[in-house]
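Step one of this worksheet: look at the structure below.
For subunit A:
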Amino acid sequence: MSQFTDWDILRNLLLAARWTILLSLLAFAGGSIVGLLLTFMRISRRKPLIWITRIYIEIFQGTPLLMQLFIAFFGLGLLGIDVSAWTAAALALTLFSSAFLSDIWRGCVESLPKGQWEASRCLGLNYLQTMRYVILPQALRIAIPPTVGFSVQIVKGTALASIIGFVELTKAGTMLNNATFEPFKVFAMVALIYFLLCYPLSRASQYLEEKLNVAGKRA
Partner candidate 1 sequence: MSLVSVRDVHKYFGDLHVLKGIDLDVKAGEVVSIIGRSGSGKSTLLRCMNGLESYDQGAIILDGMEVSTDEFQVRKLSQSVGMVFQSFNLFPHLTVGENIMLAPTLIKKTNKAEAKKLAQEVLEKVGLGDKFGQYPEKLSGGQQQRVAIARSLAMKPKVLLCDEITSALDPELVGDVLKVLEQLAAEGMTLILVTHEMNFARDVGDRVVFMHQGKVHETGDAKTVLADPQTPELRQFIGAVL
Partner candidate 2 sequence: MGYELNFGALLEYQDVLLSGLWMTVKLTVVSTLLGIMLGILGAAARRHRNPFLRHGSKAYVELIRNTPFIVQLFFIFFGLPAIGIKMTEVEAGILALVINLGAYLTEIIRAGIDNTPKGQIEAARTLGLSSRQIFIRIILPPAFQRVYSSVVSQCIIVMLGSAVVSQISVQELTFAANFIQSRNFLSFESYLVAALLYLLLAFLMRLIFNLIGSRAFSREEKQS
């Protein structure tokens, strides 16, 4: 029955993994842009802006990513916008990532000692100058490890796009399983490919974190 060799399975999975990578990159880029915007809103000291971002984050952190995908997929359709699974997935993952990234980044900005703000004020810097020259350069440094860490969540999140029919690694896995009836082998391979994508990112995040801690202690 099975005209698929192991190599065929692996080759098809790897081809599909390109879409996983592309979707991840897109979600990460989109999530970063929207997330940055949200972060600025959140630390703006303007009550309405702060409330909007808080609610936004609550919603995206408090509902399943799968629901967000469904709602993006079907909701955009209602608005008369004809969406492909690809568009819906990219949109949902962008919004999902932006909520988490902005939460991470806000934490980084707020973790800086108050003295930094006070010292800047004493030097006569205004809010924007303080941000630009004092706060952001420092916050950026401590934000890198958790941001890299979150990229693992994005890669894993793209797997759910398979449910709305986008053919990436997981969907290719289920399709190959239906063709070969070798679920153990197929899903083990799928898991392995995800692992090979995610593990280096996890390790990089840990490594950067440790490096930062060492540097912090020396300072």
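One rule holds for everything that comes next: a contact is a pair of C-beta atoms (placed from the backbone, for glycine too) under 8 Å apart; a residue touches a chain by one contact, two chains touch by 3 or more; residues count from 1.
Inclusion criterion for the candidates: all candidates are chains of the complex that A comes from, given by their letters.
All values reported here derive from a predicted model rather than from experimental measurement.
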In-complex contact of subunit A, chosen from 1 or 2:
2
Within the complex, which stretch of subunit A touches candidate 2?
58-59, 62-68, 70-71, 74-75, 77-80, 152, 155-157, 159-160, 162-163, 170, 173-174, 177, 182-184, 186-188, 190-191, 194-195, 198-199, 202
